[in-house]
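Shown here: the complex without one of its protein chains, the others still in place.
Chain lettering (A and B) follows the sequence in which the chains are written, and residue indices restart at 1 in each chain.
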Amino acid sequence: MAHVVEGAAVKAAAPTLPQVRSWQRRDRLIGLLFLVPAVVYIVVFYVYPILYNILMSFERYTAKSFVTGEAPFIGLGNFRRLVSNPDFTTAVWNTVLFTLGSLFFQFTIGLAIAVFFQRKFPLSGFLRALMLMPWLAPVLVSGAVWVRLFDMDYGTINFVIRSLDVTSQHIAWLTDPHLALISVLIANIWIGIPFNMVILYGGLQDIPGTLYDAAAIDGAGPWEQFSYISWPLLRPVATVVLLLGLVYTVKVFDVIMSITRGGPANVSQTLNTWAYSLSFSILDFGLGAAAGDILMVVVFVFGLLYLRYAYREIREVGQ
Amino acid sequence: MKKQVFILVAILVAGAMTLSACGPTATPTTAPPATSAPATAAPATSAPATSAPTSAVAAATEVSEWDYQSADPQMTQWQKVLDECTAATGIKIDRQAIPRDELISKVLLAATQNQLPDVLRIDNPDLQQVADTGALAPLTDYGVDLTGLYANLIQAGSYKGKVYGIAPGINGMALIYNKDVFAAANLQPPTTWAEVESDAAALTKNGVYGIAFSAPATEEGSWQFEPWFWGAGADLSKLDSPQAVQALQFWVDLVNKGYASKSVVQWSQGDVNDQFMAGKAAMQQNGVWNLSALEAKKINFGVVPIPKPNGGAAPGPMGGEVLTIPNSKDPARMQAAGKIVNCLLSDKEMLEWATLQAYIPSRQSVAAQSVANDPNMKSFVDAAAAELSRTGPPANLGPNYNKVSQPLWNAIQAALTGKSSAQAALTAAQQQAASALTP
Partner (left out) sequence: MTATVATQARGQARKRAKSWLWTLLALVIIGLMLFPFYEIVNISFMHETDILQYPPPFFPPHPTLDGYRQALSTAVGYIQSSLIYALGTVVITLLVATPAAYALARVRAARIGSLLLFVLILAQMAPGIVVAISLYAMFSHLHLLNSYLAVILADSTIAVPFAIIVMRAFMIGIPQELADAAVVDGAGHWRIFWSIILPLSRTALITASLFSFLFGWGDFLFALILNSNPHHTPITVGIYRFIGGFSVEWPSVMATAVIAAIPATILLTVAQRYIAAGITVGALKE
């Protein structure tokens, strides 16, 4: 390596400055060409739907609009209808709780399991693959199983709780207004753990084992190794996992719909599911689009803040 | 660097704007067809919806049909009826069975591109809303024969004086009770609200609930509640009347006293029937369509009408899927659709479908026949003529039914789970419905 670098250093001294600059520019252009398929893809498949969604949120877009194409402009009418609805605050508050709760537990549990699997033991590869199984069943099916597990009278969870003598009460996981959100939160955490685990595991795997060996020689225990080696080097991947987790959790739909349908009485609705129910039950899609706008702004703001903070860190660590 | 960012943003925006040119702009279906008309279409100057096509049009030999009987046994049963009509009319039917919750989405999207099927079967409370969009054609324009059908059915299928949808079979609910359990407790089936409650109280023991009904956050919740609601004398135009509160309070009492499971707010009617068949409930409020499953399981059951507070049968909502003929640019296909609909409404097919599905035939003469075939149908058939359409009188909500139904089912859930009192929940619901109804 050193030999090659020496020889190359001699070669590199040869070209003139203008030549180097033009090479750099061409090089950057080729680099940017790598982005072309993605840019085209993004414009076609994302920018257009997003703009369309924004447009729809300012219109009265009903079933008739689908047939005749008429969608009268009503300014902030949809937003006003959303915000003045008594369930709006519940939906917003639920979205915050649901998102924070999901992200926190999915990440920590996923990370713990990923670290656990760092160790090599018999069947570890196979068992690791099994961790992705929750994603193999259609959400409709896993949702139905969770409904069964949570059932007040015949559910497995209550059965176990009663057998362990924790309480003799039948806990109304899905029908108690105070518990319904927690139940869908648990189910959502369950679905999110494999996602976090697999990506964080990959991130951990990419950290060179020699670093750990060197630290062990210096007398560092498992906790120190984690704090000073794993965690800092995991930052780019961890950032990404949390950011994506934010987006996906805010968009969660199937999980809630297949378990509580946002009920009872809208107590487990998030902004996304609530807007969808409102939209589809009265076939007023402008409302749903307006809620989508609000969600986009929220993710925009949080994403911006987080990226600004994390970007600095990524540059430092990457370089 | 800045220049590159600017160029990139410009590309993105320009790209998006050019794409908006091929957006979902719907072409109105009532306008004259485009100039590139297929060989069998009528002359381009006539609008298909308003005039009967001339006899110069060649007949179509195939129509497309959409419905939501996507699961067996209904899927195979409906297919059988369709096949019989193909044999009878010589018109092939290209059928698509779509999961129930997604049918409306598909219909709306198809409407934007003029790709609606020739025969569309939708749930009857949705008919008014779909007809309001202008997507459907009046059935009588395409030769559909409406004689002998239940008057309330024709009314339910009418919009602005014209009939847009008719069902070959309708359904309704009643109280289905377990004869063995009642006999063991020496009880008679209930005929008043007080008896419903006392019977349920007596039969709630050993992990069995006295009564089971369905109150989920969907149209099923409103549907199940409506017999009690109307029975008490309430009206959909005023959700917080004292009669409405009385009805809701009755349900709340059943749940609070433990005679009905708290899980009713989760259950669909299918779940309720499962509970009844598993012996977890002594009585259930459910629809006539369950008769075949109950008879197959050899359960010793009886049927009584849902009572009014002080006796007599409560008027229930009319159920059933209606056949409609969407407007299309091809009058020949619409004519063929009319023939198919007529065949499906014929006595023979009507009886066959109603028997397979355990529905009530829509023609009174045929309905009498089905009672002769299965005496368990009697309560249901008797109630059929008195059934109220959810979109019809007395409230006459028409296309706005959903705007009232949704607050109603939310109120039911709020009261049953203890989130609010029955009065408070219904008052909030009425406020929400009223504001949704103001344009």
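The rule we apply is simple: a contact is a pair of C-beta atoms (placed from the backbone, for glycine too) under 8 Å apart; a residue touches a chain by one contact, two chains touch by 3 or more.
What you are looking at is a predicted structure, and each value in this text was computed from that prediction instead of being measured.
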item: Residue of A:P177, A:P264 or A:G292 touching the missing chain in the full complex; value: A:G292
item: Options A:M133, A:V166 or A:A214, residue touching the unrepresented chain; value: A:M133
item: Hidden partner chain, residues of subunit B it touches; value: 1-2, 4-5, 8-9, 12, 19, 22-25, 68-72, 74-75, 96, 98-100, 102, 105-106, 109, 112-113, 115, 207, 269-270, 273-275, 277-278, 280, 287, 289-290, 293
item: Contacts of subunit A with the absent chain, listed as residue ranges; value: 1, 4-5, 8-9, 11-12, 27-28, 30-32, 34-35, 37-39, 41-42, 44-50, 52-53, 56, 113, 116-117, 119-142, 144-146, 148-149, 153-156, 159, 190, 193, 195, 198-199, 201-203, 205-206, 208-210, 233, 236-237, 239-240, 243-244, 247-248, 250-251, 253-254, 272, 276, 285, 288-289, 292, 295-296, 299-300, 303-304, 307, 311, 314, 318-319
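Heads up, the rule we're going with is that only the chains that are shown with their structure count from here on.
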item: Centre distance in Å when subunit A and subunit B are each reduced to the mean of their C-alpha atoms; value: 37
item: Contacting residues of subunit A [partner subunit B, same complex]; value: 32, 39-40, 42-44, 47-48, 51-52, 63-69, 85-86, 147, 151-153, 172, 174-177, 260-267, 277-278, 280-283
item: Subunit A-facing residues of subunit B, complex; value: 4, 8, 11-13, 15-16, 19-20, 23-29, 104-105, 108-109, 111-112, 129-130, 132-135, 207, 216-219, 261-263, 265-266, 280, 402-403, 405-406, 410-411, 413-414, 416-419, 425, 428, 432, 436
